[in-house]
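Heads up: the structure comes next, in structure tokens.
Just one protein chain is left out here, and the rest sit where they should.
Labels for the chains are A and B, by order of writing; each one numbers its residues from 1.
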Amino acid sequence: MDHLDTLENKSIYIIREAYKKFPNMGLLWSIGKDSTTLLWLCRKAFFGKLPFPVIHIDTTFKFPEMYTFRDHYAKEFDLNLIVTKNQEALDRGINYATHDAITCCDELKTKALKQLIVQKKFKAILVGIRRDEHGIRAKERVFSPRDEEFTWDYKNQPTELWDQYKSPINPNAHVRVHPLLHWTELDIWEYIRREQIPINELYFAKNGKRYRSLGCMPITKPIDSTAADIDAIIQELKTTKKAERAGRSQDKESAYAMQKLRSLGYM
Amino acid sequence: MRRRNCCINTRNFMTRQLKLVILALDGLEYDYVTKFCYKQLQQDTFGKTDISAFELPRSVILWSSFLAGKNKEKELVATQDFWHASLPITETFFTAAKNPLAIDVPGFTYTHEQHDRERANMKEFFEGNTIRIEDYDKHVFAHHLKVKEQFFAALQEDKHDVIMAYFSVADVIGHLSFGITPKMRMIYQELDDIARTVKETYHGNVLIISDHGMFARGRFGDHTPYGFWSTNFPVSFTTPALTDFFKTLTALLTQKP
Partner (left out) sequence: MTTEDLSFVIVGHVDHGKSTFIGRLLHDTNSLNTDRLEELKAACFALGRELEFSFITDHLQEEREQNVTIDTTQIKFKTDKRNYTIIDAPGHKEFLKNMLTGASQAEAAVLLVDAHEGIQEQTKRHATLLHLLGVRQMMVLLNKMDLIEFRQERFDQLKTELLQFLKTIGIMPAHVIPLVAKDGDNCVLRSERMNWYTGATFLDALDQFTCKNDTAHKPLRYPIQDVYKIADKRILVGRVESGTICQGQEIVFLPSQKHTRVASIEVFGKTNKKEAAPGESIGITLADPLFIERGEIACAIDAPPPIAKKIEAHAFWFSPHAFEKKDRIRLKLATQDVQCQVEKVDRIDSSTLNTIEKDATLLHTAEIGKFILVPEKPLVLEPFDQIEELGRFVLEKDGEPCAGGIVVSTHGTL
């Protein structure tokens, strides 16, 4: 088994454990590369057809290419797709032009999901987050409980031992399951390449720009890039990480040091 | 603990004339001394110095003020070239001594050629990018070994009643490498070993003092707003101002042996 096989097998194990514990489960699909990879892994885990629904929280501000992609694959993979939105908030006029990103996210995404979980009585939600995405993610667990208020008490986390995952006892709580926690961004792309997982064209460079992640259109900015296919993206990822590590932080510190030494009269 | 390059014969004998030894260790950081437990540097009592009366923790200004027993910042800054300023002996506590020796002391007997060159190298490192760390370090270490030799030789002789030796290695190296802990630990160990040699060959009063400390920012070092002090004789203070030592040292020097 190589590195990707190891990651794949572990994720499948986690997905199957989750389904055994929480048959009333849903997969949160953001149409992005991580959740699509998660979807792919679920298909493998369940031999083709997912025995639970796939949820898309539609903020109505997504790129049109994403909606096309979603509908096409929902059909091809025979998904039980639930598209939900916080209509009430949209009617109230919540949108990116008049409100800040955090409010939009909270109202249009988080609240919509909350409502759906309560309505459908989901006990667990599969989410495609990875530890290397963000500092705070480093403390996440594979099975992460959320109470009724959706709050995550990161200090009081259940210890995850020997691949044994915890079940919540509180009937109103639900669990977030993170089968991709151990994957890095590079792992995801290399797996996408190996499996030829369908990926939204927005990720590939057009006119010198491409999207590294796909959020809502008004707040997602593309990066400069000429990577027009997966191999190029992987190459770009490898070199950026190196450059970032070596160059950027050192430059900042160097500038600081110079300034301080000047103020102390050394230079 | 084995001493590596002990090139001088440190015989154990009572120095009659010598009343006081001052190890001036530029940039020595209190938190470092405690974290890595440098017992010889800690001596019998140790603590932080208060340099809040100074606007900026600049070495030459701090040392001059230590020597003079008063805040010389305003006066020295006004000279436009405080690096090369030099106090007359009558303004320092050395005036209370019969035959003082001050090795490379900033604001007094500072070795300008060496330290001017250090600053030029530092500038080249940052701005011109033409100097390697290894060369910058080498220049500093060579001078350090010379000062050490001179100091140990003076300890052997029975000529002086007070010896103040200035070691700038922790500060000068630290500015470019404080974040490289293996290197700094080696330097602090070196200074701790020097303190040990003093303890083993001289049984009188020893003051170890720094002008300010250091903290790391990436691999580089910046000054902390407090210094370090330690003594092997009883004192009444805990966090003295750098200018307070003048009185204590003058008293020690005027003491009958």
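As a working rule, a residue touches a chain if its C-beta (ideal position, glycine included) is under 8 Å from a C-beta of that chain, and two chains touch if they have at least 3 such contacts.
Since we're looking at a predicted model, the values are computed, not measured.
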Of the listed residues B:K19, B:H144 or B:H160, which contacts the missing chain in the full complex? B:H144
If the hidden chain were put back, which of A:Y19, A:Y211 or A:Y266 would touch it? A:Y19
Which of A:D163, A:E201 or A:D231 contacts the chain that the document leaves out: A:D163
So that we can see where the missing chain sits, which residues of chain A does it touch? 1-2, 5-6, 9-10, 12-13, 16-17, 19-20, 43-48, 131-132, 135, 137-138, 158-159, 161-164, 166-167, 169, 181-182, 184, 245
What is the set of chain B residues that contact the non-displayed chain in the whole complex? 4-5, 133-134, 137-138, 141-142, 144-145, 173, 179-183, 185-187, 189-190
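Following the convention adopted for this analysis, only the chains that are shown with their structure count from here on.
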Chain A contact footprint on chain B (complex, rising order): 56-59, 82-83, 119, 122-123, 126-127, 175-176, 217-223
Within their complex, chain A touches chain B through residues 249-250, 252-254, 256-258, 260-261, 263-267
